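The chains shown are only part of the set, and none of them has been moved.
Order as written gives the chain letters A and B; numbering starts at 1 within each chain.
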């Protein structure tokens, strides 16, 4: 089990935010307490589980109990406090953008370290960031939001590509992570403020 | 291939019941013969496939032909005999509760044996029990039942926790399995009789 480094703390904050987003969607669909916790758990950890399955290691979500605990407690708290969570919409969006940046960047690096070539590692990194939201939407009977509108996955993908490029020129890992995650975060926030969307077919 | 022990027979009975439940849902959605068999197969074996993917072994569902054969034959028989299966609703509920108890308990033990720590092993054990039903509902276009009502997954989770606890104090495996599976079974039956449900958010 890794010590409680700044990176791990940031990771756990990202997981808490994703769990709250999953739990909020589940409450809106009138799922019961178990359903809310389950959807919150998978919204928070589903992307990382996919990543670990693809790189052939036991998913960290099952191996390090702190991840599961943070996801479960946050989802349970959201079940109780969901009106408050809904009022915090802006805070949740900001933290979600931060979580996205962190997840795609660390996902890409873990895939590279497992020997996956750069293009594949970027796709796995992006799936780490959007996989939880995909599972959340599938479980609650929605076509995934990330496929329909807004610049979300594309912001994540840029983070993957930049961290892979910075790593290829042997920049130090903490610097690469900080730069690429910040880039993703800023792009995502600008996209929200300016209401940017990807085009749909004419 | 394991010899035909009492545990394997019980496992196969559980698989047959889950396959019948999946096939019944598929018939209700007017799927064709292939669809009914496919949904039955995944309802029966999807939970175990998830478990084996997470602990990084080739899924038993593909390795031991008896599992696939029982699932396919039961689903095909349900396709023909579905009015009879529907009349057996109470029998199916009882056998399903028994299958749940068995799957969560053996799933937890397999995860522990693969080196997954107790909390993660319990989550994997629960997924072994509810995973097939999740896949069945997703394939037939429903929000998973297990997330919406009734004490089902929670009964399974208690079975996981108890078998992990009994195993930690080095009780003999057959005794641990029998105790924890029975606990799950009884809790699930009482929940059905008393119409217990998990709470939904207010």
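Keep in mind that, in the parts below, a contact is a pair of C-beta atoms (placed from the backbone, for glycine too) under 8 Å apart; a residue touches a chain by one contact, two chains touch by 3 or more.
Not measured: the values here are computed from a predicted model.
Participant: If you could, jot down how many copies the complete complex is built from here, 2 of which are displayed.
Facilitator: 3
Throughout what follows, only the chains that are shown with their structure count from here on.
Participant: Through what angle, to the nearest 5 degrees, does chain A rotate to match chain B on its C-alpha atoms?
Facilitator: 120
Participant: Centre to centre, by mean C-alpha position, how many angstrom separate chain A and chain B?
Facilitator: Once rounded, the distance between the two centres reads 29 Å.
Participant: Can you tell me which positions in chain A touch chain B when the two form their complex?
Facilitator: 26-27, 29-36, 38-39, 41, 49, 53, 56-59, 61-63, 65, 68-69, 79-80, 82, 138-141
Participant: Going by the contact rule at the top, pick out the chain B residues touching chain A in the complex.
Facilitator: The touching residues are 53-56, 111, 114-117, 119-121, 123-124, 134, 138, 141-144, 146-149, 153-154, 197-201.
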